[in-house]
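As you look at this complex, bear in mind that one protein chain is not there, while each of the others sits in place.
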Amino acid sequence: MTPLLAAQIGLTLVVFVALLSSAAGMVYMERKVAALLQQRLGPYLVGPKGLLQPLADVVKLMFKEELRPRAADALLFALAPIISATCAFAAFAVVPFGGDTTLFGLLPEGLRLQVADVNVAILVVFAIASMSVYGIVLAGWSSNSKYSLLGGLRSSAQMISYELSYGMALAAVLVVGNSLSLTELVNRQAGTWLGFIPRWFIFLQPIGFFIYLTAGVAETNRAPFDFPEAEQELVAGYHTEYSSMSFAMFFLAEYVNMVTVSAVATDLFLGGWHGPFLPESLGWIWFLIKVAFLLFFYVWMRWTLPRYRYDQLMRFGWKVLLPLSVANLIVTAAGVLYFGL
Amino acid sequence: MVTLNDYLALSAILFAIGAAGVFVRRNLITILLSIEIMLNAVNLTFVAFGRALGSADGQIIVFFVMTVAAAEAAVGLAIVISLFRHRESLNPDSFTALKW
Partner (left out) sequence: MGSEALLFYAFGAIAVATSLLVIGQRNPIYSVLLLIASFGALSGLYVLLDAPFAAVIQIIVYAGAIMVLFLFVVMLLNAPHEDTDYDERVHPLLRPGPMRFGAALAALFLVELVWAVMRHGGEAGQFAGGAVSSVAAIGRLLFTEYGFPFEVTSVLILVAMVGAVVLARRDSDVDEPSEPSAW
């Protein structure tokens, strides 16, 4: 058990716990920001400024009764939230969130802050995101209820439609960055032009950033694309029949997916952990700031924009976003060829 | 030490399982799934040989096989849907009459 191996195992545990607590933090941030946007107070009773509200929520969810409809398929009913939560966590395994750090000199060499350094990291994130469709469609099917089935089928159709634009936006970044490994793409964004404009890919790919973020919001079933779980239409969509911890797992999966999409967007477009004033080994602080900004943007969008109707949503995905992402890819490829980046 | 023969034997076993599925099962969807198993066994053979010969051709052929499998699954399932709408059955034995 070399110190490096111990550090890597510790890193895995730290990432897992951090994702769990980020979901809890997101619960609080969502309710507080929603309240402030709607000119009310939000949670303020439980703990100072309501900071212990997520803890209260978790305890409440744990104590609820676990129900299962009698006609539901028991195995699939139990399996669906597991698939959702597992894919959400697994996708974060290849996302780097910091430069090499030696933990203040304890380690003989740098430990990259990434659970697994794969040289096809972008494709792995994409692959695991496309597996998370199964959690939703199985939840919808196995609940044996019409709201769940409709919600599950609509939601999975939406997810597989927006996966195309998601992939094309990623492909455009690959063309600019010349590598599939997330670490290498981040390292290409180090440094500045003219001394003060950072070399982030968002300046080279503004439309790509917009497409990626829109497709990411649609992938994670967040507003304004959350018709499949809209209360006014489908009770609660695919997680209607779930209660207690299974429901908590779906919620957890949704928030961790949001964090993953924001983290990958930060790595690809916003320069990852590079930023002024801090040395490389403390770059994860910048990473957290950027991811927090994107998560705030998510919450802001949810409570500001009205919800898309399902056919409008599908029309937008296929007739607007997909041609736009293809055009973006072609223009990017032409630009790289002509300007020789 | 895992040799090429081990991968080929595994691929042969998977192919035989897929073929057994096509021969024995009486459900159109399961027959299509068994065809997918056979295609995957062939993919494994290609990748194993590509590795053994040190060329990337194996993975490229796998790319094409996957694309063809996707197209074939789509058209096959469309046919299954229209057959099911007609006879309300997925048993191939109920489609033995040559009239629609």
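For clarity, chains are labelled A and B in written order, and residue numbers in each chain start from 1.
We take it that a contact is a pair of C-beta atoms (placed from the backbone, for glycine too) under 8 Å apart; a residue touches a chain by one contact, two chains touch by 3 or more.
A quick note: this is a predicted structure, and the numbers were derived from the prediction, not measured.
Chemist: Tell me which of A:S156, A:T183, A:Q205 or A:T260 is the one touching the absent chain.
Modeler: Result: among the candidates, A:S156 touches the missing chain.
Chemist: Residue by residue, what part of chain A touches the chain that was omitted?
Modeler: Against the left-out chain, chain A lists 73, 76, 118-120, 123-124, 126-128, 130-131, 133-134, 137-138, 141, 149-150, 153-154, 156, 160, 180, 310.
Chemist: At which residues does chain B meet the chain that is not included here?
Modeler: 1-10, 12-21, 23-27, 29-30, 32-34, 36-37, 40, 43-44, 47-48, 50-60, 62-64, 66-75, 77-82, 84-85, 89-91
FYI, only the chains that are shown with their structure count from here on.
Chemist: Measuring from the mean C-alpha position of chain A to the mean C-alpha position of chain B, what distance in angstrom results?
Modeler: 34
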